[in-house]
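Beneath this line is the structure, given in structure tokens, with notes to follow.
What follows is chain A.
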Amino acid sequence: MVAPTQSIAPELLRWIPLIPLLACLLNTFFGARLGKRGAGLLASFAVGASFAIALYIFWLLPASGVIRDTVYTWIESGSFQVKVSFQVDALTAVMLLVVTGVGFLIHIYSLGYMGHDEGMVRFFIYLNLFIFFMLLLVMGDNVLLLFVGWEGVGLCSYLLIGFWYHDHTNAIAGNKAFIVNRIGDFGFVLGILLLVTELGRQGIWTLDLAELQKHVQLLNPNMITLITLLLFVGATGKSAQIPLFVWLPDAMAGPTPVSALIHAATMVTAGVYMTARLHFLFSLAPATLSLIATIGAATAFFAATVALTQTDIKRVLAYSTVSQLGYMFLAVGVGAFSAAIFHLFTHAFFKACLFLGAGSVIHALEGEQDMRKMGGLRSYLPTTYCTYLIATLAIAGAPFTAGFFSKDLILWQAYSSPLGSHELWLIAWVTAGMTALYMFRQFFMVFHGSCRADEHVKAHIHESPALMTVPLVILAMGSIFAGWLGTPEYLWGSRWDEWLKPIFGAAAETHAGSAGDEILLMQLTLAIVALAILLAYFSYGREGKLPRHLSSFAWGGPYRLFFNKYYVDELYDFVIVRPFTSCSRWLALVFDPGVIDGLVNGVAKGTRGFSLIWREIQTGNIQHYLIGFLIGILGILAYYLGQL
Partner candidate 1 sequence: MIVDVGIIAAKAFLVLFMVLNLAGVLGWIERKGSALIQDRIGANRASILGFAGLGLVNTLIADPLKFLTKEDFIPPHGDKFLHTLAPCMAFFPALVTFAVIPFGDVLVLGDRAINLQVADLNFGILYIFAMASLSVYGIVIGAWASNNKFSLLGGVRGSAQMISYEVAMGLSAIGVLMVYGTLDLQEIARGQGTLIRDLLPDSLGFLKTNIGQLPAWGIFLQPLAFLLFFVAAIAETKRIPFDLPEGESELVAGYHVEYSGGKFLMFFAGEFAEIVTAAGLMTTLFFGGWQVPYLMRDGFHFPWWESWLLPHLAVAALQVAAFTLKVLFFCWLQILLRWTVPRFRYDQVMRLGWKMLLPLALVNVIVTAIVIVAVNR
Partner candidate 2 sequence: MTPSMMLFYVLGGLLVIASLMVVFLSSVVHSAMALVAALFLIAILFLTLHAPMVGVLQVLVYAGAIMVLFLFVIMLLNPAAVEPRRRFGWGFGIVASLLLAGALVAVMTNGEAPLDPVASTELFGSPETLAKSLFTDFVLPFEIASVLLLVTIIGAVVLAKRES
């Protein structure tokens, strides 16, 4: 599959992000004329086209090749240059495939899902814009371009969460996501600026990733730690890690395809991508890495516990997303970047599949999201059922599904890599069990047991149209086979590491322990997963009224704690939001009108009074002015005579 680089025209790259942008603009200006369906088709076609180009490039991309396409020089000041230029290497290629591929499927899905929404044109405009920014993020060959994409996807996420802005809570959710992301982005910007200025102090003014990688050794370690910490703050914001995860569950207010595309498959993984892209920095900062690992593990565990108790189908998935992102950061933290990207890759498939399935369910139940009002849908929605089952197995880590390979890889790395530790592995292991538990809890609550939906809803539950089911099927396929690219040594070995080695180099080579240990660990994981599935089945899988086993166990207290998400929102509200809002209210109502306006108006009043006095010399009578003129001349002459 390796072909010479020169067979690819670099100018091809710019079209990958450009086509969605064009479609977006077209829809913006002519969308109304194209009509809902036309706009949707145009958008989907655009993303499909970029997907095709991405595939072509991926196909021709040599293992260690990098293709650059410089469009033009954006900023130029002295030796400091920022070019708008795109690059594709192995890592980017993977991301490209995920973004455009999954994006394409979800566009198709949306054609059906949003078919009845009057805001469809707007929806697809936002969606294309998002794709454009996401591609900018993954293809940009300098940090600034990456940051532009970063902010752009944030904006699109905000727009799409608040898509149904008539409902105030949705708007609130959008604001929350936006503001929380601002906090993260602030850290991110600081990190970038610090990086640039520090390098500049060494005499290298550049934002170019390749350049950075070349000169990164010039920085002193503490500085690197600080920079990476700041960058990681950005990552926590975007990828919903502790402490900035709170926005993601609320983000479910957006349409389900959005949740699938942005808040599961692509955008939220931007943080992981960023850390992987800047691995050369992070791998120089062990302190940061250990922090990342800890936070990742903590987030994974924490989110899983919350997911155990939620009753909203999408919230469960949201928390599971947070948890899976935790896994990825755990991998990053132990230096296994390729493993992180691998999990990102597989997760994109099964989590998108799960969301779309959930969407299909919600679609069928006319917007019902409470799992306690579902159940027994297997007979109604066969296709959705099968795909959902596959995806659930995948995320739970059943053998030979995608999740199995990627998650075990992460666990193994956490155990065996020099940066890892047994505690990390333990947390991840428990979390794996809980993952299986809450996923199957959801699965059983939705599809098994007796249908608890209202009568009139039950009257017309129907399988979704092919537009929605076909993507489901494809994604389900992906949820199984995507994992086979990166099997462990004791099977046919990992083609994945081979692929990413030129990027991460030694980072991919951390198999300290023996294959035996790896198999052992794998079996342990399988054991706890199986246990979890059984528990879930006995608690929720059987016929009859929905039992409250989890809560009725001895631990009611923790249940409430989980159910209320550890009261984190309330905590933030109390610690940050309220003081902040009250402070700003004081500023707005007291300080601003009193002091600021007072100053401004005072200056104005003073000027006016002064000029009221002095305007009297302006009689408007030209001869008076001429007399002034004459007096001036006399003065000059007198001075001159004095000089003589």
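Candidates were picked such that all candidates are chains of the complex that A comes from, given by their letters.
A few points about this structure:
Operating definition for what follows: a residue touches a chain if its C-beta (ideal position, glycine included) is under 8 Å from a C-beta of that chain, and two chains touch if they have at least 3 such contacts; residues count from 1.
Here the structure is a predicted model, which is why all the values come from computation and not from measurement.
Although all of 1 or 2 belong to the complex, chain A touches just one of them, candidate 2. Across the complex, candidate 2 is touched by residues 627, 630-631, 633-634, 637-638, 640-641, 644 of chain A.
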